[in-house]
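I have a structure here, written as structure tokens, and I will follow up with some questions on it.
Note that one protein chain is taken out, while the other chains of the complex remain in position.
By written order: A and B. Residues from 1 in each chain.
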Amino acid sequence: MKLLLVGEYREGRLLDITAELMGFAAAIGGEASLFLVGSAEEVPAFNGTLYLVDAKVYGEYNPEVHKQLLLKAVQEENPDLVVFVHSSYGWDLAPRLAASLKVAQVSEVIGFAGNAYEVGCCNAKMHRNVTPLTSKAVITIQAGAFPALQEGGTPVVKVLSTDVASTTEFVGYEPAEARDVNLAKAEIVVSAGRGIGKKENIEVIRSLAKAFGGELGASRPVVDAGWIDHGHQVGSTGQTVTPKLYVACGISGSIQHLAGMKKSGFILAINKDKDAPIGEVADVLVVADLLQFVPALTAKLS
Amino acid sequence: MKILVCIKQVPDMESPFRPNGSATWFDESDLAFRMNEYDEYAVEEAVRLKEQLGGEPEITVLSIGPDRVIEAIKKALAIGCDRAVHILEPEVASREPWQIASIIAAYARDKQFDLLFTGMQSQDRGSAQVGVLVAELLGIPSTTTLVGFAWADGVVTATRELEGGVKGKVRLRTPALVTCQLGLNSPRYPTLPNIMKARKKEITTLQAGELSSEKPLTGSAAFRHPEKKGSGVVLEGSVDELVEKVLVILKDKTAVLR
Partner (left out) sequence: MDATREIYWNVGHGVVAVMYLLTIAAVSGAAFGFKERLEIWRQGKPLDRFDRRGDRAQRMLATVFGQTRVFRVKDGGVFHSLFFWGFLTLLAGTMLIMVQADFLLPLFRVTILKGNFYRYFSLVLDLAGLVAIVMLGGLFVRRFLIKPKGLETVADDYRIHALLFTILITGFLIEGSRMAVTELKQNPDLALWSPVGYVFAQALSSLGDGALPGLHKVLWWFHLLLGLGFISVIPRTKLRHILTTSGNSFLAPFEPKGTIGTINLEDESIEQFGASKITDLTWKDLFDSDACTSCKRCQDRCPAYSTDKPLSPMKVIKAIGSVAETSPKKGLVEAVTADALWSCTTCGACQDICPANIEHVNKILEMRRNLTLMEGEFPGDEVRTATSNIEVNGNPFGMAYASRGDWAKGLPVSIMQENSDVDILYFAGCYASFDRRNREVAAKFLRICAAAGVKVGILGKEEKCCGEPVRKLGNEYLYQMVAAENIETIKGYKVKRIVTTCPHCFNTLSRDYRDLKFDVPVEHYSTFINRLIVEKRLKLKPEPFEFTYHDSCYLGRYKDIFEEPRAVLKSAGGKLTEMSRSGYDSFCCSAGGGRIFAEEKLGSRINVKRVAMASETGMPILASNCPFCLTMFEDGIKTGGFEGKLKVRDLAEIVAERIEK
């Protein structure tokens, strides 16, 4: 099987996630080449073809042009599978390529079996297998689903260029809001999810965090509702945490949230729904109303 | 200005999901349906733009599916869309993103929409493809995952949400398509006069088969509950018992409690 991996590069840096693409390629077993809009100064170490596009010329986000360049690589490489990361870059670009090639796309792959790709659905409560019905296919893989692989080696670099004009103008980045908490380095993180029900209940979770001597995290809806500021958000659009103990209070365990915490040493989840997907990653799932359980646990700890 | 908003009706995620007979998708019995959350942001943003422009734009809301999707359409009309297109497709569950996008594109192709809004993905299928595919099929620019939107003089300024809290700002000229993400806005609760007005708004019904006969590009199988992995212990019981058990486990298995 021939794979064309689509690497990622942002704010002048090659993204680590690119190594997960390598991991996927190794897992599925195939000959992999890489397409990257990046810089010749920082090329990933692997043995294979690197289709390199200069980000300084073509922009870090420029889907119309990137698609054209990617099509060139596809033409040259003739891969069976084009693999993106399911990220703001990948899910934006992958369907454009799939449409141009008129081939199947499978989004957010977490596993595979033969020709079928395993994906989550219904808020990760369910899984299913999706099979491309076209000979070629485009897939995006879930961040964190496949182990990163630093292969080493030196790629054969082929520089691509195009004169297609862009229809989108990239204006710039807005940095993440300043953070008053340092979740990334915390040993214990206690996070509040939508299950806390209302702003005031943040305090219930904060007290538990205090009792544990840890930091307070949150799922995205909690941040979004303005119950706590963004610095506390754990997950794909927040921070990635790797504490020794992660306590998820009223968090369903959506994939974006898991992305930010599933590498934690020990995961304790409190959820009133026994079937909540957080149970899949949790070492202990306590089935209880957090408003009863959390204060009780806090009391015992302090 | 003409605006198209594409919405999907999805099951409430609390619903008990069960595979259908062929395990390609869920069985619809016992499910409560609602408008896809991301599409609510799309509808709200379109209506805000209409308000910003003094009510000039005409917003068409489109949904593909069986008759049940009329509920979602009515909600969109109550929030402020002007007219609706219901593309009747009783077998919507077996239509995959490429087919759905083809149907929408076929409908929109000759309608000269200046702006198209979709959700960034559906809560049930979560493929995050349809919006971009529609734009590609129509040959218009698009951008995804919006948490900020502004329009002025035919130019959309979109704030995209990237990873790690970073955002990216892009500009595109209309006609264009954008996909909306949680955090873009908080949708209004429809007022009763608007709900009543919505009853009188026009809903055109079209047959999906007449718009597109594209074959599926993917197949679906083995819709299932994921198997639990890891050491996963599930504890149930009275709160006091639970607290005791948890403390014992934490002391035993983690280095954080002495």
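The definition used in the following text is that a residue touches a chain if its C-beta (ideal position, glycine included) is under 8 Å from a C-beta of that chain, and two chains touch if they have at least 3 such contacts.
Nothing here was measured: the structure is a model prediction, and the numbers come from that model.
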{"item": "Chain not shown, its touching partners among those shown", "value": "A, B"}
{"item": "From A:Gly12, A:Pro147, A:Pro175 or A:Gly197, residue that would touch the chain that is not displayed", "value": "A:Gly197"}
{"item": "Listed residues B:Lys2, B:Arg173 or B:Arg188, member touching the removed chain", "value": "B:Arg188"}
{"item": "Identified contact with the non-displayed chain, of B:Ser15, B:Ser102 or B:Gln123", "value": "B:Ser15"}
{"item": "Interface with the undisplayed chain - residues on chain A", "value": "197-200, 225, 289"}
{"item": "For chain B, the residues touching the chain missing from this view", "value": "12, 14-16, 30-34, 188-193, 195-196"}
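We adopt the following convention: only the chains that are shown with their structure count from here on.
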{"item": "Distance from chain B to chain A - Cα centre to Cα centre, in angstrom", "value": "20"}
{"item": "Chain B residues within the chain A interface of the complex", "value": "11, 13-14, 17, 23-26, 97-98, 101, 121, 123-129, 132-133, 136-137, 141-145, 157, 159-173, 182-183, 215-226, 228-236, 239-240, 242-243, 246-247, 249-250, 253-256"}
{"item": "Contact set on chain A toward chain B in their complex", "value": "10-11, 61, 63-64, 86-89, 91-92, 94-96, 98-100, 102-108, 116, 119-134, 167-177, 187-188, 212, 220-221, 224, 230, 233, 236-240, 244-245, 252, 265-266, 268, 273-275, 277, 279-288, 292-293, 296-297, 300-301"}
